[in-house]
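Of the protein chains in this complex, all but one are displayed in their positions.
Chain lettering (A and B) follows the sequence in which the chains are written, and residue indices restart at 1 in each chain.
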Amino acid sequence: MLFYVLSRKTYARNLQYRGAHMVHNIASALFGFIYTSIWTAIAADQPLGEYGSAGIVSYVAFNQCSLWVAAFMTNGLGIEQSVRTGSIALELMRPVHLFYQLMCKEWGQVAYQFVYKFIPIYALYAVVLPMYIPKSLMTWLTTAVALILAGYLSICINYIIGAVALWTTESRWLYWVNHAFSMLLSGFLIPLEWLPEPLAFIARWSFYPFLHYVPTRIYLGMSSPLSLLGSLAWAVILTAICLGLTSLMRRKVEVQGG
Amino acid sequence: MMSGLRMYGLLFRASIRSRMQYRFNFWFSSVMSAVISIVEFLMLAVILLKFGHIKGWSLAEAGWLYSVLSLSRAIYRTVANDVHNIESYLVSGDLDGLLLRPIPVLTALMSRNVSIRFGEVFQGIAVLVVSMSALIREGQIGWLSIPLTVFVIISGALLLFSVGLLTASAGFWLTRITELQNITEDAARTAVQYPVSIYPRWLQGILVGIIPVGFANYMPGLFVLRGDTGWWMLPLTAGIAAALFTLALFVWRFGISRYQSTGS
Partner (left out) sequence: MKPMITVHQLSKSFRSPLPAPEGPFRGLRTLMSRQYTEKEAVRGVNFSIAPGEFVGYIGPNGAGKSTTIKMLAGILHPTSGEVRIDGLNPHRDRRQVARRLGVLFGQRTQLWWDLPVRDSYDILAAMYGIDAERKDARINELADLLQLGEFMDTPVRKLSLGQRMRADLAAALLHDPDVLFLDEPTIGLDVVAKRSIREYLHSINIELGKTVLLTTHDMDDIEQLCSRVIVINRGTLGFDGTIDELRRRIGLPTLIRVTYRQAPVLPSAEINENATSLRLAEVDGRTLTAECNREAISAMEALRLLEQYGDIEDVHMEEPHFEDVIHTLY
């Protein structure tokens, strides 16, 4: 119930800015277009392994759409702001766990972004790009599950980023550093198998591939749904970290009074 | 003019002193921004290391394009940070305070919340040095290209500043300009981080003709790196930057005269 109320509120709050967000979609679509152009240019001279030139365009384009579900969250889930205004102490006092509250709110944000950003950009790409569109219902379903898990991982990561603000007073930079690493290590622009060794190693042992690489390969029918087990494992680990962090935060706020 | 520069210098230093009050944040943000720009460049580098070249542009050449743009942008954002942040001034009505001073509003705005972009400068210089020394070793370019590159960076900074100022001026009519900036500043700049020739014709047209950020690195790069065009490319580059700057100043002044201060 609380989940529904909180997420709906966030969704509705965003609706007011629909117009501006539509203009923003132009920019977002352009970014994806830039990335696909890079690969088309490279594919002009050489074959691109199992992806092929059409496959890589679909790969990058789908990643650009899924940014809005799996990557672009509210900076630190808004914890930084609560820290600055001091309302964090109040939020920690509420009878509902802070992580649960913020997660519910953020799902509203993700739902909004899915409807007003993911879908319009996807539709545009489906028209103007040679975009691969899966035929099997099973693929669509597993892709959806993969994206939901990716969204959840991203929410956890942002919770951790936000929690750090309690010690550093700001989390903006961490947010962008995380974003930069995510672009490189999640397979957003470059499929993991093409990363050179030290980077590929780091990527394989991080949660980043489950944000983009895994969902998109499932969408393209290149990976089996079994790879979702990895997403699940990371979801469990990150949830445990978030819960642990919250009790640290509580202690910190109790000592300092926010 | 001289007194204007002195005024700007004074405000600039005051802004730095303010920032230094939060020393940890200052260094932390500098390191973080260096990390971000290095990681961003790694994406391009990884692709080129794996596939050799992109539309005939080698890693060294692409590195030159990338770092020249980074440095131009670092200069623009260091010298005129809050031009990019004008929306918050318009929404909160803080622009009123700047209008009360006996100095040009633009001077006052540019010297606010100055952030020295050590991170981007460091990344830019590092990539530029590596790229250019490789190109010089291969004999593709000579020592003359060094002063030419400095010229291109400065001209590019003026160009990016002008694009930023024009977009900011639109705020006097639209108030909310974040989305517009996303297109004219972020998307356009990201596009020219890569050789413009990889894009379809219509996008190339936009990047050279409408939001002419292509003149910040790619167009002059054709001459400096490859001698594809005549020497006239450099005065043309500077001319376009100067023309856009003049236009931006004009629109800015007109915008201020149309300013509708918010708040009661």
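The rule is simple: a contact is a pair of C-beta atoms (placed from the backbone, for glycine too) under 8 Å apart; a residue touches a chain by one contact, two chains touch by 3 or more.
Since we're looking at a predicted model, the values are computed, not measured.
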Residue among A:Arg18, A:Arg94, A:Arg204 or A:Arg251 that touches the chain left out of view: A:Arg18
For the chain left out of this view, which of B:Ile103, B:Ile154, B:Leu203 or B:Leu236 touches it? B:Ile103
Omitted-chain footprint on chain B covers residues 6-7, 10-11, 14, 17-19, 21-22, 94, 96-97, 99-104, 174, 257-261, 263-264
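One rule holds in what follows: only the chains that are shown with their structure count from here on.
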Where chain A and chain B are represented by their mean Cα positions, the distance between them in whole Å: 28
Over in the complex, which chain B residues touch chain A? Could you list them? 24-25, 28-29, 32-33, 35-36, 39-40, 42-43, 46-47, 49-51, 53-55, 176, 178-180, 182-183, 186-187, 190-191, 194-195, 197-200, 203
Within the complex, chain B is touched by chain A residues 20-21, 23-24, 26-28, 30-31, 33-34, 37-38, 40-42, 44-46, 168-170, 173-174, 176-177, 179-181, 183-184, 189-190, 194-196, 199
